[in-house]
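Report on one structure; see the data block that follows.
Here the complex is missing a single protein chain, while all its other protein chains stay put.
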Amino acid sequence: MSIRMFEGFKFSKLPTPLHDMDPRAKFVLTIGIFAVALLFSNIYALSAVLLIQMPLVYMAKSTRRWMKSMKGGALLALLIFAMNFITGTSFTFLLSMTIRFLSIISSFSIFFMTTSPDDLGLALERMRIPYTLCFTFTTAVRLVPTMALDAQTVVDAQKSRGLELEKGNLLKRIRNYVPILIPLIVNAIRRSVELAEALESRAFGTTEKREPLVVLKMRLTDYLTVLTTIAFVVIAVYINLYVPLPTFDIPIRMPHIWPWMRWQP
Amino acid sequence: MIKTEMLHFAYPTGDEVLKGIDLEIEDSEFVAIMGENGAGKTTLIKHFNGLNKPTKGRVLIDGVDTRKRSVASISRDVGLVFQNPDHQLFCETVKEEVSFSLKNFGYDEATIERRTNSILETLDLSEYCDSSPFTLSGGERKRVALASVLVWNPKHVVLDEPTIGQDYLQKDRLRNFILQLVSQRKTVIMVTHDVEFVAECKPRVLLLSRGNVVADGPAHKILSDDGLANQCSLIRPQMSSLMSSLKDLGLAQDVIDVYTARSCLLEAFRKVR
Partner (left out) sequence: MSRSALVLEMTPRLAAIDVNNLTFTYLGSQKPSVANVTFSINRGQFVVLTGPSGCGKTSVCRCLNGLIPHFYSGELHGDVVVCGLDIRQCPTSELSKKVGFVFQNPENQLFSLSVERDVAFGPENLGLSRAETRERVEWALQVTGISSLRHRAPYEVSGGQQQRAAIAAVLAMKPEVMVLDEPTSFLDPRSAAEILKVVHSLNRQMGITIVLVEHRLDLASQYADRIIIMDAGKVILDGKPSEVYNERARLIGVGIPRITFLAQLLQKEGMPFPTIPVTVEEASSLLRRSLGS
């Protein structure tokens, strides 16, 4: 599982309509899906919310990487699921919550895979957030793949000195990560200092009044996306309040299988 | 012996970096692997200690397929020194740093103490034995990294770009040290694009370009070849360019180091006089 899961959140430049979309429109879309996912508790509705995203993923040509974030999310969800199941929560409810969880992860995964940190920074700037903060954010995001590469090199270097990460009891395994973490941290600090030097040398922070070379412009498709998302949310609210949805109950409960939770109502 | 048979390697994303490499490096050989950035040099040497496993073909270290052994196990015989020492330094003292590998390999306290002190002395690091590795200069940190690999006395030593960031004196010292390792009958493989350094060491040269071995032979032949240099983004050693410009005067063409050039030119001069 490890680092591969994060590939579902890594940006890569591809010529798809989703990549070209203004980040603000995409963000509205993501928040819309997020809101609707939180709104519904019905398993059919939640499944619909998850399924709706699949054509988006396909359009963004990021199916393989999306699957990775789904796999990671599913694993985590399984853990939560198992914990709750043992304490007696209904199977259907847990299934619904898992699907909700995956929907949310999916929507953010799509957002980060199709939005470059630079564009994100530009969007934040347009929203009047101070430039230094925007830059900090985008640089942090930009450095994630670089540091992941660093981490891999450190692991390789230490393995070449006989470090065996898989061996030993739990305590030993945790201690084995010290030779990985320290070089990583030291390198991160070194890198930051070099970055800071370069920034100073290019007059960073001289003035807040920056006119960026590239300007974000909302186009027709972006406005349409925003409107569609708002409509989507409104319809969802309506359905939630007024439309009775079919329910679905799988009658498996913990006490039935293993009646040790006597206090269950 | 380090041997590769039809070695192919591709990243999970699909790009094939090594496209069918067949090579044999005998014990105690001294080899330089050269080629342009992206030719696959570092990817290749990571196969020598099992960090990378071939996607097709196989790699044999002393007759055993690398897929059958763990990295830690192969590392006992093949010591790989990485390019950037900051990717491995983590201990509080240089002594601890150097003995880290010995602890991993399960040596006893007495042996660890003896070997650590010995390698620190050999590499002129004894005075720093209780210092923090992070307080040392770039060149010193590189020596600590080298010490931490040589301390377990591997049969084969692989160096990834050992000359980057080193000044002339440091390179001189490095060259002497490498030649010392060679005289100790160790296999020494170095990845480098420092042509003048290779010209002075005169190893066997393996030229890699775009995932294939395009040339394999003694340094003086390979480095004086203009066509190969162009293909692999290298610049011929100055001596070779000089002799080439005086080709019509009948001078030897495969000269790459200063002292051989001096002899050649003096001979020609004395003939003229």
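We call the chains A and B, going by the order they appear; numbering starts again at 1 in every chain.
Note that in this section a contact is a pair of C-beta atoms (placed from the backbone, for glycine too) under 8 Å apart; a residue touches a chain by one contact, two chains touch by 3 or more.
Just so it is clear, the structure is predicted and the values come from calculations on it, not from any experiment.
S.K.: Where does the absent chain make contact, in terms of the chains shown?
M.R.: The chain that is not shown touches these displayed chains: A, B.
S.K.: In the whole complex, not just what's shown, which of B:P133, B:P154 or B:P237 touches the removed chain?
M.R.: Of the listed residues, the one touching the omitted chain is B:P237.
S.K.: From the list A:T139, A:N176 or A:T228, pick the residue that touches the absent chain.
M.R.: Checking each option in A:T139, A:N176 or A:T228, the one touching the absent chain turns out to be A:T139.
S.K.: Pick from B:G38, B:G57 or B:G217: which residue touches the chain that isn't shown?
M.R.: Selected residue, touching the omitted chain: B:G38.
S.K.: Which chain A residues touch the hidden chain?
M.R.: Chain A touches the missing chain through residues 13, 116-118, 135, 139, 142, 146, 191, 194-207, 209-215.
S.K.: Please identify, in ascending order, the residues of chain B that touch the omitted chain?
M.R.: 36-38, 137-139, 164-171, 193, 195-196, 233-235, 237-239, 241-242, 245-246, 249, 258-259, 261-262, 265-266, 268-269, 272
We take it that only the chains that are shown with their structure count from here on.
S.K.: Given the complex with chain A, which residues does chain B contribute to the contact?
M.R.: Interface residues on chain B, with respect to chain A: 46, 49, 51, 70-72, 75-76, 79-80, 82, 84, 86-90, 100-101, 104-105, 134, 148-149, 152.
S.K.: Would you mind writing out the residues of chain A in touch with chain B in their complex?
M.R.: Contact set of chain A toward chain B: 150, 153-154, 156-164, 178-179, 182-183, 186-187, 190.
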